[in-house]
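I have placed the structure first, in the form of structure tokens, so that the comments after it can refer back to it.
One protein chain is absent from this view; the other protein chains keep their places.
After this line comes chain A, so read on.
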């Protein structure tokens, strides 16, 4: 089963930046969106290294300083923004779980979430 959820509007996202969301109300972010101009990408906030820990060291700190790659703060894994592929670090060659994303004509950022798999450690 899957459901479509509005995460935010495009304007809520920094032009070149990232933001975390908690669409299923787990009490912590489980999804993050990276925006690069008109492109947006969404991933589960889970690092493939240990499999069940979130990436950022501070809320929304998903990117390196130059905004060129997604990073996991725990052990420094780096991921391509457009594909989620880990290009260096502990989980080299593995990928973040991508979430289908659509921007509506009105600018709503809509994610399709798998409702069977919340992807998070149970609290």
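Rule of thumb we're sticking to: contacts are C-beta pairs under 8 Å (C-beta built on N, C-alpha and C of every residue); 3 or more make two chains touch, one makes a residue touch a chain; residues count from 1.
What we mean here is this: contacts and distances are computed from a predicted model.
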Listed names "Catechol 2,3-dioxygenase-like lactoylglutathione lyase family enzyme", "Cell wall polymerase", "Succinate dehydrogenase flavoprotein subunit" or "ABC transporter ATP-binding protein", matching UniProt entry of the absent chain: "Catechol 2,3-dioxygenase-like lactoylglutathione lyase family enzyme"
Sole contact to the chain not displayed, among A:13, A:54 or A:70: A:54
Touch residues of chain A, complete complex, unshown partner: 27, 53-54, 56-59, 61, 64-66, 71, 73-76, 88-90, 92, 123
